[in-house]
Structure formats: structure tokens, C-alpha cells
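See below for the structure under consideration.
All protein chains but one are shown at their positions in the complex.
Letters are used for the chains, namely A, B and C, taken in the order the chains are written, and counting of residues starts over at 1 for each.
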Amino acid sequence: MSNKKQIRVGLIGTGLMGRIHTNGYKRLADFFPEYEYVPVLQACCSRREANAKAFMERWGYASYETDWKKIIERDDIDAVDICTPNDTHAEIAIAAAKAGKMILCEKPLARTVAEAEGMVKAVEEAGVQNTVWYNYRRIPAVTLAKNIVASGKLGKIFHYRANFLQDWTINPDLPQGGDALWRLDVDAAGSGVTGDLLAHCIDTAMWINGGIKDVSAVTETFVKERVHQGTGKKQAVGIDDACIFHCHFDNGSLGLFEATRYARGHKALYTLEINGEHASIRWDLHDMNRLEYFDHSDEGKVRGWRSIHITDGDHPYMHRWWIPGTSIGYEHSFIHQVADFFYSLQSGEPCHPTFRDAFETQKVCEAVLDSARDRAWKDTGVDWVEKV
Amino acid sequence: MSNKKQIRVGLIGTGLMGRIHTNGYKRLADFFPEYEYVPVLQACCSRREANAKAFMERWGYASYETDWKKIIERDDIDAVDICTPNDTHAEIAIAAAKAGKMILCEKPLARTVAEAEGMVKAVEEAGVQNTVWYNYRRIPAVTLAKNIVASGKLGKIFHYRANFLQDWTINPDLPQGGDALWRLDVDAAGSGVTGDLLAHCIDTAMWINGGIKDVSAVTETFVKERVHQGTGKKQAVGIDDACIFHCHFDNGSLGLFEATRYARGHKALYTLEINGEHASIRWDLHDMNRLEYFDHSDEGKVRGWRSIHITDGDHPYMHRWWIPGTSIGYEHSFIHQVADFFYSLQSGEPCHPTFRDAFETQKVCEAVLDSARDRAWKDTGVDWVEKV
Amino acid sequence: MSNKKQIRVGLIGTGLMGRIHTNGYKRLADFFPEYEYVPVLQACCSRREANAKAFMERWGYASYETDWKKIIERDDIDAVDICTPNDTHAEIAIAAAKAGKMILCEKPLARTVAEAEGMVKAVEEAGVQNTVWYNYRRIPAVTLAKNIVASGKLGKIFHYRANFLQDWTINPDLPQGGDALWRLDVDAAGSGVTGDLLAHCIDTAMWINGGIKDVSAVTETFVKERVHQGTGKKQAVGIDDACIFHCHFDNGSLGLFEATRYARGHKALYTLEINGEHASIRWDLHDMNRLEYFDHSDEGKVRGWRSIHITDGDHPYMHRWWIPGTSIGYEHSFIHQVADFFYSLQSGEPCHPTFRDAFETQKVCEAVLDSARDRAWKDTGVDWVEKV
Partner (left out) sequence: MSNKKQIRVGLIGTGLMGRIHTNGYKRLADFFPEYEYVPVLQACCSRREANAKAFMERWGYASYETDWKKIIERDDIDAVDICTPNDTHAEIAIAAAKAGKMILCEKPLARTVAEAEGMVKAVEEAGVQNTVWYNYRRIPAVTLAKNIVASGKLGKIFHYRANFLQDWTINPDLPQGGDALWRLDVDAAGSGVTGDLLAHCIDTAMWINGGIKDVSAVTETFVKERVHQGTGKKQAVGIDDACIFHCHFDNGSLGLFEATRYARGHKALYTLEINGEHASIRWDLHDMNRLEYFDHSDEGKVRGWRSIHITDGDHPYMHRWWIPGTSIGYEHSFIHQVADFFYSLQSGEPCHPTFRDAFETQKVCEAVLDSARDRAWKDTGVDWVEKV
């Protein structure tokens, strides 16, 4: 292991994403042992020292900081991993890029297209490797879906639909703001389900099915006021609790997307379905190791939706893991993204989705919010050119 | 049985719906033996004599006609059942109403709101009993869904979504027009999936969740030209192959609807889902004897979606059939509608959906098509007052 | 219709099976219109006159009897349908055969092999058409399963397993005996779940997979005493509440069967699964319109269990019904058996399962009960020669 090239990671933000990214770094060498680059847990950062120190000790970071700027300034950091609330992404990423750091940024890239644009400019000017944690691409079933579509098995695509249904904010007594609930605070999050959930669906959709041209959306805020944990006062809720949009893809297919945090009974039900001329595909996150596939070329009498248990060695990423029939979990999507990022360092290719890819997703999100506000169709201006 | 009151039915149209309605009439007395009214198969009608005669012989009608006007004129007909293409509904129904006949009309009520309006006026002026065959209400699982919502178990409703996915028109060589394929001919059908499939979804939705206030829609015609069986020539396809819309219900919930005939792998996948504050419900036509139900008040550790096999004696309509665990089929929804219609004759109540109820559905369909055409939100003008 | 040949049916027993058979007779002409023979509802019979008369009136029989012997004696009866408890099958069937009547007998054929043997002898000596109502063969998905196996698609068969799980007798206060609960009375029923439920599983199994050679079984009676409705006294329960057996088929495959009325949560869960060298099949009665099929020859990456919705025109029996995607129900299996019986009259072939076929099933049932009693393997003596 001694002759591996070490990438010293500075992780900013010690919440759920901080933990799951760290887990990814720590497992890379075990499961992708031939890779040339390995991460080193150099520093973690949280504004609150107790947090920062505890995180360092638990996860084995070599040091900690309480000011993210220190992470950027340190010479012994090669890559910055941004796991903080959305309102900080742009400032941190731009500073990191200017400092010549590689960047792995949590999604959504930013709160707005304007913010995102500056970030893309920064990383491209700096020429630093960059990626955005749209992790669902790396669930083997989703990767296989992408590969099946790319193979042409579906023929012309007619429909793409996705939704992301949750139910955790139904209680009107839940406050907004603060460490745990910044996703309900529009200033910190930029938007509600659009940036948090639909952004995932849009990223996967464009990756698989190409650019989204125009959108027509509706949003709803079911609970109009919540106590803000910063001010302690009841304040208007500025985020979208639910968002639905339909759209046209560049390839002529119709898209349909919905996300909500008010779908009682669904914890994190990200589902997608693609209907093509010859075949169709379905997937959902709750049963993430399965892919459903319908192939019209099967003999008529025995034709049906196939439930494929995505646990064989010839399924994407799965030769890294155990044996057929045995599942992997949510965290593996992050391990795979770590792996692909580190592989990109040796291949010299971009690690998609790059900031530029995520910028296109940001355009769709913004068009969606604009459309909902204006009750009108909006062109997205997306220019989808990602190569796979 | 001799002292039952006989209702002499004249059935117009001998296609699939003609057959399945007839089956309904023939089974009423066996399974609803205490009802006071019974149907008599008095006459069937098809423009083509061979059809009409064969249908009469096969199903046991007492006579046949080749001109629907004869059915209306005959004194020995009490009720007219309209199973013809959509472009004929208004003329037949209005004539039948004027002749004082009861009317059971296939859905959608008409091609347009204007046509439908005349039909409502006619039946209401004539004071004749009337109903429209939105049969899915009478699938026991769907009726139970309605009852659960009406009981208040769901609390405030946040989301209603439904789709109706088919795949039978993907082949571009399929012609339009003619006896079997009039649904592809805009003149006969009025619209494509909007009137054929979404109308069902809208009827169920408003029955369960109340009026739809405004809509924003998109439609698509994937195959632009098809040979017309009437002219023998390739002609522009005027129908919508696919339609998606989102909407607001009067009760503040968001609606999402989609129908298509280009969803490879789905034969007749009508699904619906309702998310409320306390509970949620799901159903799909392919597994029509099941209802999925999530109740948040269940103890946390063992809380999950319940798959209810709707085959017990205390499920709607099911005491009429066999034993717990044994399924009924598609045709039973029509038998139930026949039963409810005949029961309404003795109770003196309307048999919902009446023409007026279906008129409201028509308004939504038209607003949807207008919205898609104009790329703009449309108010529906729905005034939903149906009592249950 | 006038030149159809009429078969005058005398139905003995007016319970659930009496109703569902009658429904079958009444629908034959509508859905199998080209068949040469049609049933006529000539007489029904129940020991209690009120029952017999009400049944006659409700279902449209021409007459009724209160003594089954009258049915046998009447010249205007061509076919006798035996729907009475098991203890009466032999006497009625033998008398009917001697009188030259065709016989349709409910399953199980008899309580014992000895009784069944006399019945086979009687019908074969009399040369009368005969069949036993093992109706599950005629569920389209099950028929398709049979056809798939017969086609060789599975290759060598390794495993056949079936179970039939119910939960309706868990309550120890449920009495035994009487009209409704004779199935719990060993004198009337002969056995418990073995004759009632496993007999179905065995019939299907041998039809699809050939003869069962030997068996090793265990039975259990969970509730040891129940009030008998005849005597009004608490009496020992003589039936098997649950039965499990494993076995060898003639073709070398292993069989596994289980039935119980103590499986909380299952109403009538008859499931079967067949594992072959190249493919496997699964089915269950609760979702009777689906067949699951796994084909190892599918491309590896997209190989999975197919869920086939058995509602297409090229699925067995389904061209008789509605359109793709629309389900049929439990009662249709009986309609199909009526149809196949009436078709057999014009084809001159036996209508399987004949009494002889059912006699072989009886041998397995008896070997199972013997095995459980003696805690030892038992040869069945089955000589399975049914042609398909």
C-alpha cells in the first residue's frame, strides 16, 4: 500500500453527509485495492469545536478546524469535501478552487443558477478535479438502468417519470432552521423539495435520458409558518413542501417529476420509470437492489416485468462486494462515488457529475421554481453534453 | 321472481362494452336476488345487421335493430344503454331523454363540455334516471378507498395521484378509425387518452377527493400520422397519445394525473394513491382485489403498508360473491353498477355518477386539453356537489 | 341456439359449490357460444325443502327435490352434479352411474381409497362421462404453468412445492358438524386439510409433474375438542388441522406440500412453485391472474423473475373474456370446467380429472394420512397415466 498516492481530504460539515462520505473514504482501499490513489483523512471541520473534535476522534481524522477557511488555506489538504448547508457551497467551493483544491461538493450544487455559475467558472478556471454527490447514479441498479438505455434496448423513449416521496415534515410543530432542520429554512436551503429531492431525480434523468428542455411546474407549501430555531419566532415558511413538474426532454420524450415531504407512508421513496418503444425499466430506492425490466421481445405468453436482483458479479460495481443474492445498502452508493472519483484521478477523465453537469441540473431546478411562481412554462436553457 | 318489476333494456352498440354490460344485466338477479327491479334484454342494436342479429342470438336479446332511433321509438323499451363511440352519445342520449327513457351511457359522457351540457339538460328536464359507466368506482377496493377517505381516517389530504398506462398503440402501423380503432380517430373519440383514460381517473378522484379547481397540462402525439380505415389514407392523428396534468383540488390538495398508450409493459395499469395527514391509500387495476393502506397510528416498529386482500364479506359488494381469499374480476365492476342502478330505481336516489356528475368530469377533461393547447393553467369551472 | 343439444342437470347440494357450479352452467352459452352442448338447470336438491325451493327460485332451476334419489330416478335428468359433503359422494355417484347419468362430482372424490375405488368402477362400467371439480387446473395461470412444463422449457424438474394456507378455524369456540361446518367433522369430511386442501394441491401437482411415488407426512390437530352441532356436545376433533408431507415424484423430483387452517393472515393462499433445470414457475391463488416465471436463458444482467399478467388473448381461456390487463376471478375456473366438460361431450374425450384421475389423488391422500399415523414413509401405489 505504501506506493499509493495519497489524497489528503479536508471535510467541511459533520452531519449525515459528513459521516457517510467519511465512511466512503475509509472503505476505498479495502474494496478497490488496485486503485492508485487513496484518501487520507487529514482534517474535518465544524463551526462548533466540540463537534469537530468528536468527529475527528470518532472517525480518525488527523486534525480538525472550526473555520472552513483554514481548511482551504492549509497546504496539507489536497481535496475539499463540502457537506455544509446549501447557502455556503458557493463561497467555500470558489475559495477552494482558487486555492487549487480538488472539490467534492454535496448536492444541490448551489441555491441558484447564479451561484452555481460562479462555482463552475471557478473550478474550470482553476482546472481542479470536481464532482457533485448525486450519489444515486452509483446504486448498481440505477447504473444498470443507465447502461440498458445506453445500449439501445429500449429504442425510442416515450416517457420518463420519477418521484421522491417523504413524510417527515407533516407535523406542523416541527421548527425550521438550525443544524438539523436547515432544509426547512429557505435562506439556508435555497428551496425545499426541489433542490433537496428533485435535484436528485433530475440529475439521474438527464444522465439517462438527456437534457430537459422546458418545464411546467406547481409547488405547494402546506405548512405556512414554523418556529425558526434561530430567532425562536414563528416565521413564514419559504420553501416548497411539494413540487410537481412535467417537461419535454431533448429527445422528444415526456417527463414527469414529483417530490414531497407530505406523502404519509413513504420515508425516502425515490422511484423512476422509463418507457421505451421496445422495453421499460422501473426502480425504487426502498428496494434498491432490484431493477424491474420489461422486454417486449420476450415470447408473448411468458412476457412480464422481470424483477432483477442486482447482486451478481456482472452487475455494475457488484464484483467488489459479496456473493449473488446478498444485498448492499445506501452507503455503498457513496463508496462507489469515492471510488469513481479516485479512479478519475488516474484516468484523467472528469468524474461525473461534475460542477458543470450539476449546473445544468441547477438550471432545471430554477426553471421549475420560476414556472411554479409564474404559473407558466419555462425554458430551462439546459445544454446537456455530458459524456458517459 | 314473478312479482319483480321488469325494466326492458335497449342496448345500442355491440362491442366490448355492449358485451360486458349485457353480462351485468344477466347476472343481477342471481347475485342481488332481493332487488325489486330486474332487467329484461329487450333489444340490441348495431348498424350492421349481421352484428345485431348475432349479438341478439348469442346473448339472448328478444329482438334487434339496426337504427338506434328505432330503439328510442319503441314503446317496449324502458332504458337505453349507450355503448357506441363518443361522437354519438349526445344525439342518442338527448333523443332518449326526450322519449322518456332511462339512460345508462358509456363514458366519457361526450366529446365536449358543450355536448355534455345538452345531455345533462335533456335528462334533467325529462326527469329520467341516468348514469354514466365510470365502472371503476364499483371495484370493491376502490369503493373501500372512498369509504376510508370519507370516514376521515386520512385527515387532511395533501396529494392525490393517478395514472392510466397502456401500451397498445405503440406500433405506428396500427390504423385509426373503423369499428375497432375509433378511439384513435379524433372525430369519433373527441380526444385520445384524456377522454378515454383520464376521464376515469378524474371521475374516481373527484368522487373521493372533491372538485378539481384548475389544471396545467401537456399532451403529446407520438405517432403523427396513421392510415384512416374510413378513407384508406394516411391522415394526421388528432388525438392525444399521452396526457399529463397537475391540478389543485378544492380541498387544497395537489393532484397529479397521467395517461398514455405508450408505456411499454403496462396493459391497463390504472393506479391511484392518496396521501393524507394520518394515512395513505394505494390501488392498481392489475391487482384489483388488493388495496394498500398505510396507517401512521400503527405502533412505530411494526408500521408499514398493509396489503389488504379485498375479498371478505365486510368489504364493499363482497358478501354477494364467494369466500374470503377468492378474487373477483373486471366484469364485476359492471355488475355492481347494474345493481346500483337497479337499486336506485327502488330507493328513488340518483345513481352516481349521473350525467351531471360526468358533466363535471367533462369540464376537467376540456380544461386539460385547453391547457395543453395553450400551455397555460385553466380553471375548470367544476362545481362538485355530488352526494354520496 | 335452438339446435344445441341440451344436457339436463340435476344438482345435489345447494351450498357454496352448488352456487358456483350453477353460475358456471348459466354462463356457458354466453362465453362459449359455438359449443354444441348446453346445460339446462333441470332440478336442484337439498334435504331441506325451504333451501331447495329458494335455490330453485333464485337460480332459475325448473324444479327441486329433497331426496337425492329422486334426482337419480328422474328420466329428465342427464347429468348429476354432486355438491354434498364427502360422506355422500360414493353412494350418490354409484347410484347415478348405475342409472346411466353423467356425473360431475365435487372434490375430493371420496373419503377413502376404498370408497373411491367403487366409484371409479361404477362410472367405468356404466361408461358415463365423469369429472371431478378440481377447479384450480382451469385458472388460466395454472393451465399456462402446465403448458410451460409440458413444453419442456423447464428441462429436468428438481422440485415441486405447494401449500394451501388458511386461518379460519383458529378460534376454538367454532363448533364442528352441521351444514356449514361439516368440514370439521371427520365422519362427514373423511379428513381435514388433507382431503379439503391438499387434494387440490396433489391434483394440480400430478397433472403438471406426474405421479407421486411415496410420501412421508405429519399431521396435527391443534384444537382437540369442539362442540358438535349435531349432538350439541363437546367431542374429540377427528380431522387433521394441518398436514405437511414430502415425497418423491416418479420423475425423480422432490415434492413438498403443506396445508393448514391455522396460518394467521392467509385466507386461501394456494401457492405452487416448480424448479427445473432451465426455468422455474410460481403462482398463488390470492393473485391468481399472475404467473411468475424465471428463465435462466435470459441474458444474465437482465435476468429475473417475470411477473406475467395472465390476461392476454393468447393465454389459456382468456380469449373468451375481456381485454389485456383486465382480471377474471375465482368463479371463472368453474366456468372453464363446465366448458371443458361440455366440450368433452362433443369431442368424445374424457374430461380430466376423471374419477380415475381423482382416484390416484385419493391414493396419495390416504398414503399421507397413513404415513402421519404410522410415522413412516408410505408408497402411494399411484399409477399416473392421465393424458393431457
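The criterion applied here is as follows: a residue touches a chain if its C-beta (ideal position, glycine included) is under 8 Å from a C-beta of that chain, and two chains touch if they have at least 3 such contacts.
The shown structure was predicted, so the numbers you read here are calculated from the model rather than taken from an experiment.
Engineer: Hey, which of B:58, B:213, B:315 or B:378 is the one touching the hidden chain?
Structural biologist: B:315
Engineer: Using the document's definition of touch, tell me which of C:22, C:260, C:289 or C:307 contacts the absent chain.
Structural biologist: C:260
Engineer: Among A:52, A:243, A:285 or A:364, exactly one should touch the missing chain; which is it?
Structural biologist: Only one of A:52, A:243, A:285 or A:364 touches the chain omitted from view, namely A:285.
Engineer: Which chain A residues touch the hidden chain?
Structural biologist: Counting only chain A, the missing chain is touched by 1, 16, 20, 23, 26, 29-30, 33, 57-60, 166, 168, 266-269, 285-290, 309, 311-312, 321-332.
Engineer: Counting contacts across the full complex, list the positions on chain C that touch the omitted chain.
Structural biologist: Chain C touches the chain not shown through residues 154, 158-159, 161, 165, 167, 170, 216, 218, 220, 222, 242, 244-246, 248, 252, 254, 256, 258, 260, 262-266, 275-280, 294, 296, 305, 375-377.
Engineer: Kindly note down the residues of chain B that lie in touch with the hidden chain.
Structural biologist: Touch with the absent chain occurs at residues 144, 148, 290-293, 295, 298, 300-309, 312, 314-315.
Please note the rule applied: only the chains that are shown with their structure count from here on.
Engineer: Using mean CA coordinates as chain centres, what's the chain B-chain C distance in Å?
Structural biologist: 36
Engineer: Can you compute the centre-to-centre distance for chain A and chain B, using the mean CA position of each chain? Integer Å is fine.
Structural biologist: 42
Engineer: Provide the C-alpha centroid distance between chain A and chain C, rounded to the nearest whole angstrom.
Structural biologist: Centres of chain A and chain C (C-alpha means) sit 55 Å apart.
Engineer: Mark out which residues of chain B touch at least two other chains, giving numbers and ranges.
Structural biologist: As it turns out, chain B has residues touching two or more other chains at 266.
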